[in-house]
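Here the complex is missing one protein chain, while the rest keep their positions.
For chain A:
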Amino acid sequence: MPLSSSHRGRIAAGIGAAAVLATALTACGGGSSSSSADAGPPQPGGTLLYGLSQAPTCADPAQSGTNQTIYVARQVVDSLTDQDPETGELKPWLAESWDTDADASSFTFHLKEGVTFSDGTPFTAESVKKNLDAIVNTLTGAKAALGASYLTGYTGTTVIDPQTAQVDFAAPNAQFLQASSTPQLGILSDASVAKSAEERCTGNISGTGPFTYADYQQDRSVTLAKRAGYNWGSDVFGHEGEAYLDTIEFTVVPESGVRTGSLSSGQLDAISDALPQDAPQIEGAGGQVLTTSNPGTPFGFQPNVTRGPLVDPAVRSALVPAINRQELVDTVLGPNFKPATSTLASRTPGYVALPDVTYDPEKAKSILDQAGWVPGADGIREKGGQKLAFPVLFSSVFAGNQAILELVQQQLRAVGVDLQLDLVSTPEATARQNSKDFDATYYNSTRADGDILRTQFGLEGRNLNSRGPIPALDDVLAKQLATTDPAARSALVADAQQQVLDNGLWIPTVELSQAIGAGPNVQDLKFEASARLQFFDTWISGR
């Protein structure tokens, strides 16, 4: 039975309303939340029951894209490097150290010895070669979109000796070092790599990670078991040796009210996507909501600079001070979210706060006045017979989008701009983005590397702006990809952030946050650098 979109909408709205009601029914009084500080030293053992908000799409880390898929797959593979979530710095994991050539097109990894896959075979430089080759040649961008994009220009891996692998690119590719820390470039055993894309999805694969697949049932549940003898954890991990948990059981629980109820009644230990309205119930049961803001680009408007009033650079730059970001957070999202302060989110390496991203409606008005946009009878500005009105394309991938945009609509109206909301389904939003059929589109994207600016705004990148060459910006985006020195690269990324803003290519609003609900017995459940979960240090108290 296919459902029409209006049906779907009604069902979703109904479920939402009932969830709020159900929450209200059980939201019993306060109660203090327990912190991990008084839980004592970590105790190994036990099973953690985790509620995912949607089904993982595939067991293979190389083919993973959604958060729920990565939460599971991340635990099964190790990567060559790991990224420190605090500093953004790259740390040793399967590679003890690495060298980069001067123009960032060749990377040599010196691998740890004694590492084995869960099928018993040893991890060597040959494994690195086979994994990267498979992403480029077998899986391709069609099946491994992220991995293949990280490997653009890949010319091959040379096995110098069993513990040394040299990865080469046709052109500078400095972002590859950060990419080598992602689960998409995690390392699987030779036998796993030799399988077809579809077979790799079914969970019958081995990595070197601290957990292994014990059971994988598409759309239903995944069980991970601790890898005995694991002792090659990354330098980012909180302890050495094996993981603490014996088992992690992931169950797909799509309804947020049911996840919250199951968590507070002890049927689950931790859950994905705890909604702001669920927090009181979770805290009331002694649990807590763990949050972190996503690196990458914050939520914002990306104008199509070839149509509508957004062709005018003055209009684009007037929108930046017209938005009251603190009010968006305070009114709609709550304290776990942050207002955007740049064209990169604050947890992205190389991020700088841009002083122009502030609320100043008078400045917005004066920019528009100077550009000749005069308020009409209804308060909406006009110039040469054209109204200062434009629609924004968006979908509800993030539940708060509509409420945020409704408030932005009011804020823009106050300076004489008529924003129209064009809410469509996620598939339709994707289709219209691909055909560039919009005046402005609203979204965010997650990546813990400043290269996101190049992939999103570069002429050779996705370029939803439909812009032509901007030599200074194009130059700095190319340079950051050829610079490996972290300080020098950060300076270039800082320059790029400013230029994206100055050219009106991104009008930032708020940063996306991840919110994980955790019961009082769950200790040290951590986010990795890309705001996804890492269960290695997690343990269960009070048993």
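The rule is short, and it goes like this: a contact is a pair of C-beta atoms (placed from the backbone, for glycine too) under 8 Å apart; a residue touches a chain by one contact, two chains touch by 3 or more; residues count from 1.
The rule is simple: contacts and distances are computed from a predicted model.
A.B. asks: Out of "ABC transporter permease", "Cytochrome c-type biogenesis protein", "Carboxymuconolactone decarboxylase family protein" or "PTS system ascorbate-specific IIB component", flag the one the UniProt entry gives for the chain missing from this complex.
C.D. replies: Choosing among "ABC transporter permease", "Cytochrome c-type biogenesis protein", "Carboxymuconolactone decarboxylase family protein" or "PTS system ascorbate-specific IIB component", the correct UniProt name is "ABC transporter permease".
A.B. asks: I'm checking contacts with the chain that's been left out. Which of A:46, A:162, A:461 or A:486 qualifies?
C.D. replies: With A:46, A:162, A:461 or A:486 as choices, the missing chain is touched by A:461.
A.B. asks: Which of these, A:369, A:428 or A:475, touches the one chain of the complex that we don't see?
C.D. replies: In the complete complex, the chain left out is touched by residue A:428.
A.B. asks: One chain is left out of this view; which of A:54, A:100 or A:116 touches it in the full complex?
C.D. replies: Checking the options A:54, A:100 or A:116, the one contacting the hidden chain is A:54.
A.B. asks: Touch as defined at the start, partner being the missing chain; which of A:146, A:289, A:305 or A:516 qualifies?
C.D. replies: That would be A:146, which touches the missing chain.
A.B. asks: Please identify which residue in A:183, A:233 or A:296 touches the non-displayed chain.
C.D. replies: A:296
A.B. asks: Quick one: say which of A:106, A:277 or A:445 touches the chain that got left out.
C.D. replies: A:445
A.B. asks: By the contact criterion defined above, which parts of chain A meet the unshown chain? Give residue numbers in ascending order.
C.D. replies: Touch set of chain A with respect to the missing chain: 1-3, 8, 11, 14-15, 18-19, 21-22, 25-26, 51, 54-55, 57-58, 63-66, 140-143, 145-146, 148-149, 197-198, 201-202, 217-221, 251-255, 257-258, 261-262, 264-267, 296-297, 425-428, 430-432, 434, 445-447, 452, 455-456, 460-462.
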